[in-house]
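Missing here is one protein chain; the remaining ones are kept as they sit in the complex.
So that you can tell them apart, the chains are marked A, B, C, D, E, F and G in the order they are listed, and the count of residues begins at 1 in each.
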Amino acid sequence: MGEIKLMKGNEAIAEAAIRVGCDAYFGYPITPQSEVMEYLAAEKPEERTGMVLLQAESEIGAINMIFGAASAGKKVMTSSSSPGISLMQECISYIAGAELPCVIVNVVRGGPGLGTIQPSQADYFQSVKGGGHGDYRLLVLAPDSVQEMSDHVKLGFDLAFKYRNPVMIQSDGVIGQMMEKVEFFDPIPRSTEIQPWATLGRKGMRKKNVITSLDLDPYQNEMHNHFLQEKYRKMEMDEVRFEEYNCEGKLDYLIVAYGCSARVSKKVIEYAKNEKGLNIGLLRPITLFPFPKLQIEKLSKNVKAILSVEMSAGQMIEDIKLTVGKGVRVEHYGRYGGVVHNPEDVWNGFKEIFLNE
Amino acid sequence: MGEIKLMKGNEAIAEAAIRVGCDAYFGYPITPQSEVMEYLAAEKPEERTGMVLLQAESEIGAINMIFGAASAGKKVMTSSSSPGISLMQECISYIAGAELPCVIVNVVRGGPGLGTIQPSQADYFQSVKGGGHGDYRLLVLAPDSVQEMSDHVKLGFDLAFKYRNPVMIQSDGVIGQMMEKVEFFDPIPRSTEIQPWATLGRKGMRKKNVITSLDLDPYQNEMHNHFLQEKYRKMEMDEVRFEEYNCEGKLDYLIVAYGCSARVSKKVIEYAKNEKGLNIGLLRPITLFPFPKLQIEKLSKNVKAILSVEMSAGQMIEDIKLTVGKGVRVEHYGRYGGVVHNPEDVWNGFKEIFLNE
Amino acid sequence: MESIDVSMDINEIIKPENLVYKKSSLFEEKPFSYCPGCGHGTIQRTLMEVVEEMGITEDVVGVAPVGCSVTMYEFLDIDMLQAPHGRAAAAATGLKRVLPDKYVFSYQGDGDFAAIGTGESIHTCNRGENILVIFVNNGIYGMTGGQMAPTSLINMKTSTTPYGRKQEQMGSPLKITELIAQLPGTYYVSRHAVHTPAGVRKLKKAIIKSFELQKENKGLCFIEVVSNCNSGWKMTPVKSNQWMEENMFPFYPLGDIKVDGKLVK
Amino acid sequence: MESIDVSMDINEIIKPENLVYKKSSLFEEKPFSYCPGCGHGTIQRTLMEVVEEMGITEDVVGVAPVGCSVTMYEFLDIDMLQAPHGRAAAAATGLKRVLPDKYVFSYQGDGDFAAIGTGESIHTCNRGENILVIFVNNGIYGMTGGQMAPTSLINMKTSTTPYGRKQEQMGSPLKITELIAQLPGTYYVSRHAVHTPAGVRKLKKAIIKSFELQKENKGLCFIEVVSNCNSGWKMTPVKSNQWMEENMFPFYPLGDIKVDGKLVK
Amino acid sequence: MSKAKGAIVVDKEKCKGCEVCITACPHQVIGMTSTVNAKGYRVASMVLPEACTGCTNCALVCPDGVISVYRLKAASVA
Amino acid sequence: MSKAKGAIVVDKEKCKGCEVCITACPHQVIGMTSTVNAKGYRVASMVLPEACTGCTNCALVCPDGVISVYRLKAASVA
Amino acid sequence: MTEELIIAGFGGQGVLSMGKILAYSGIMQDQEVSWMPAYGPEMRGGTANVTVIVSDQEISSPVLNRFDTAIILNQQSMDKFESAVKPGGTLIYDNNGILNHPTRKDIKIYCVEATDEANRMKSPRSFNMIVLGAYIKIKGFLKYENVISGLKKSLPERHHHTIPENEAGLKRGMDIVKEISI
Partner (left out) sequence: MTEELIIAGFGGQGVLSMGKILAYSGIMQDQEVSWMPAYGPEMRGGTANVTVIVSDQEISSPVLNRFDTAIILNQQSMDKFESAVKPGGTLIYDNNGILNHPTRKDIKIYCVEATDEANRMKSPRSFNMIVLGAYIKIKGFLKYENVISGLKKSLPERHHHTIPENEAGLKRGMDIVKEISI
């Protein structure tokens, strides 16, 4: 068993980065995730593992440093929060186009604009549908605990390198700022493996490596896009991750929720079961892209209705509706703009929507 | 009747901006839309109407100049193409949050990343679902002709001020670069009207005006978000715009397509009707947000299937599916990554998908 | 207000006709959100004094940054906008270009102006926009909890350089003011501090001068205020002012840097 | 290749053992995409000559900009990446930080480095990243069809300033090189041109020097090449080189600006 | 000891107890109360009122602008 | 007229006819052909071959690197 | 056993670290814990609160609106959280600065004069340890030695010299708690 610590979600990300053998972190401060860089700085990662740590002049600087370092086939990571992630969209589209692996953490806060620094889940569209230009996809992981904040860093790098694709860890201020127990995996030494596509200097007889997202010839660019789309289809086949909670037996309703909203929903489900004799299942997408369509479709068959609980005006609900069509009623509940719904909020919302109370 | 000219779509945008009494244009060059600024520069708008023209140091500079000038309640506009629009996402979210009117033109090119400079429609998700962070919406207009490039500048400003909301004119390299006849509306003098919310200096006894997207208190920010959502619902009620083509009588199939794809589809529809005796209707969304849901739903009732024709890997198709559910088959056809589908491509795609040929 | 403990003499002094100083009336009731002793308050107080005394309240529009002063529009009773992080100068450019007859200023921290906003900052200065930029250099990111700023001194401990800023890794503190003074677009560039009465008086003169020059369309006026961030520096306000004198001023010497479009000395 | 029309003498000269100059072998067969007479080709030729002669092909990684050289990776036979517009310096930073033993260079146009990329450019220089930046200043946006660049001269006609760049509206041409030379992070800063053989020889020396300094981790080396854009300027190549001498050089004088970390003169 | 020519009034509820005014006063007029205001800050008050010249130095450096200064016209002429 | 010590070979299909080499040659060795290559460019060629010293100037400034230069070792010693 | 607790007061009263000690104490006895602070603008100058959950089972929501126990350290927090205690639950407060004392009849209410006691002990900093001691005594589910281990874990090495002082505070809180039940 690994080491157990009590830690903030943001700190767990940082510690996991060091342990997973991350080669470099580039970032720019922004609430509520500045602890990631601060933890790293305090840990002297250059001494612990040789990991590079650099505070960039901006989020655009940071993500482009990621672009450069990822080109060398290194494990690289950045983190930010909503406005900072918006600034990264051009380069994220480049990274996806150039097929570079990297992990990007978004500890979402309330928008739009400067909004507030309180938790939110309103960047779902941005992460999942593509906030940048063009047809690309991020692999999007949605941790719901400090434990998963750590686990997803490891998983994120595995997937990023497996698919040569940027991975977004989409968290929120609750998961980033809360402390929980976390069991860390044992440290993995920084990799010495050379990625065959990496720009490390054109050794000997090998052909030069070029990292680019450009194909001036549209037909070539279309080919490249076809290839990317196939990769995304493969992710949809192989990388769907989810958790089912209270989904055995006959269900009355289904809640679909991720991250912090899933945690809150569990409490509501316990309450409904114990106090109201109502059986509500929870499907928690762990991957937002690829979205757990098959599982939701299966569960949707036998429920009266589905509630999408998200701290947004309703974004993931579109993917649920796309999944189940119009046969099942699908509704959204969520506080948003920085307000975190508590179990009572959600239960009241549920009652009002489905029980007409 | 207004003045008739033969012009590129990009030039029509620029000429319309001068005629509509636009107060300022800020932009940064990028293919395939640099003609907008070039046309303006050649026209000496400072002499024609007193309009301000400034080449910014970057797209981020440009959109933030827009932010500043729009705060004064002025008619302001920028234009760019995909990578440049990605860079604007943070500020676009701010503009939406601060409820400023402005017109932003995206002459879309093939992505992701640097991609190609050829036409594309793969920024639908970005414009319609929100490429920036948080829950906000742009009003998105999709011109399909040089005439509409001009008309939508006028319409765009009307809507932007009506709703205090940024308007995106989502065009593509075909419509931007082609020349057609365009009948211009008569020039409107630059407005001297003072917007009551504008930051023009706190005159006399009026309370100060503040333009901000910040509400550190999450409950206030939630209220503000509720208000925004209501505004978006109102747009969905009142501002849906679309064109129906060949939709009278009994239809076999329905094509949904916007912009250049709608033009190409019309040719396919003529062909199918004249050569194959097949009746295909076209629903062309003129507003991408709000999306013409009612109309598509109505038409969907009596067709065998729907084809979403877009120069992307399939983005608008999600809104069609959300509209019609699973009762009707909905498929996507489109060349993408910078390749423009021609009528034969679309017809072949149609045949392959629906006629198994 | 509670009555204060004063002798008869003093009660005679405290009469409306003897009032020689009070905070400008261009403030809202709401107290500043700044930490005790933070220079932001003093600077904004001084700024509003000038606006009030020059009688330009109806003609001034300010641009707030992202930083501790992000909500300054809540305290100042003038029209303001709040720009994205680092882009206040660009927003001020847009504003001034459509309102050439108004007085426009941006108020920006060192993170805002000299890190994320460097591009917009340099080009706004280079174009010589007719605005006033007030640049508050406290060598740290106050608002987000004391991270390193481009202007943090060598060996300075911040939450992202807990063992001190190292030149090899993070480069040298950026003298952005000296840099933008090189640009033909800047007309008046001056560095100040507000922890002493003399400093405040000088700052006031500099602001007046800047607005006067703005009226004459002379180009960009730039006022740096070297300030404390006692929270970020983890010192008492008084101690932080001392530390500032001893450590910041040698590197960021006070005084005029460019006057009448010409570099000083 | 067609045989050329030469006398007996010449056929005796053209023998492998007499070869004194040919293009570096570090090029692909594919011809440059640049316009006839464009300096980009000469600069890249010279760069590859150095790489080949120094024998560092296996240890060099370049970063291409967005600009006319965006596809330079198609011509140069070395590992390269192609960075977003303006961010080549940031990408090179990321690359160099994880590959401290490799030679890293970025190659950037004036729009790329000095307009959209200003923030990244300044901070990369300020941190003193151990890289070489080759900055090609042709006073215009070549790739997108000849729009104004920050470095365009006053009164210069471009597609966005068809009546000439006006200082009041657009500010002065930005001497970004002089600016970054002020930063302690830059170690060697030098300005060149490649329209004469002497200029090419000097550039070559400067590149060699820069790579040598990079090996010693001295900080950032910066080479500006003032170059022509005959397409953008709408002149023949030969005419454009003349125009460059007459108009660009007075404003952007050639020579070393900073050597051994010290400003020249 | 000379008769006071000036006096200050501190808005106690808004004072944040930063003590910057103390440093600025050339005549050591100001000290901190031992009790705190509703916000929990000890606040500035005149501890040597007779020394106050009404020079406004303290008010000029007060970040929160909570000091008003009064000065006797006659005295200042004298 | 002195006997040629040098000579150049131009890759005609890649020459873009920019004439930059002409300006660079100190001995007016180079001129342009009147016919064009497949790309439509007139190309550089030696018009005064006997004047060529093999100094490489032309090659150094050729943007497209299409000039190779040869020089007689003996001659150069002479 | 599941304890759902909120600690609420001024920023600067050590609210967050009290929660941290409790969370560590729970870990010391192999329980699940979560610690969820309200953060942001409230933290600077304003109020601060932290939700702590200690449980034998996996913890679902770290965000709560009803609590088994509320530890309340200023009036604002009293106004906000008195009603959030579950019926039958516990409210512990320091009376210093409290104008409107709690009035609910369906919960157990304890007043700890921690500020005063700490001043009496000439150790104002021990104030929050006294409150904590009272809490531990009242609720009883955390073993004292686990709290001490939790305390040690929660402090960085360089602050370990304060442990004796903290322990004294804890003990005092446990001692005086008996009398303060109302």
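Here, a contact is a pair of C-beta atoms (placed from the backbone, for glycine too) under 8 Å apart; a residue touches a chain by one contact, two chains touch by 3 or more.
Since we're looking at a predicted model, the values are computed, not measured.
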{"item": "Which of B:I92, B:V174 or B:L251 contacts the chain that the document leaves out", "value": "B:V174"}
{"item": "Absent chain, residues of chain B that touch it", "value": "4, 6, 31-32, 116-118, 173-174, 177-181, 260, 263-268, 270, 340-345"}
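Keep in mind that, in the parts below, only the chains that are shown with their structure count from here on.
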{"item": "Relative to chain G, chain with the most remote C-alpha centre", "value": "F"}
{"item": "Chain centre separation (chain A, chain G; CA means) in Å", "value": "34"}
{"item": "Where chain C touches two or more other chains, by residue", "value": "35, 70, 82, 84, 115-116, 118-119, 122-123, 150, 170"}
{"item": "Numbers and ranges of chain A residues touching at least 2 other chains", "value": "31, 54, 57-58, 60, 83, 90, 94, 98, 113-114, 116-118, 212-214, 216, 340"}
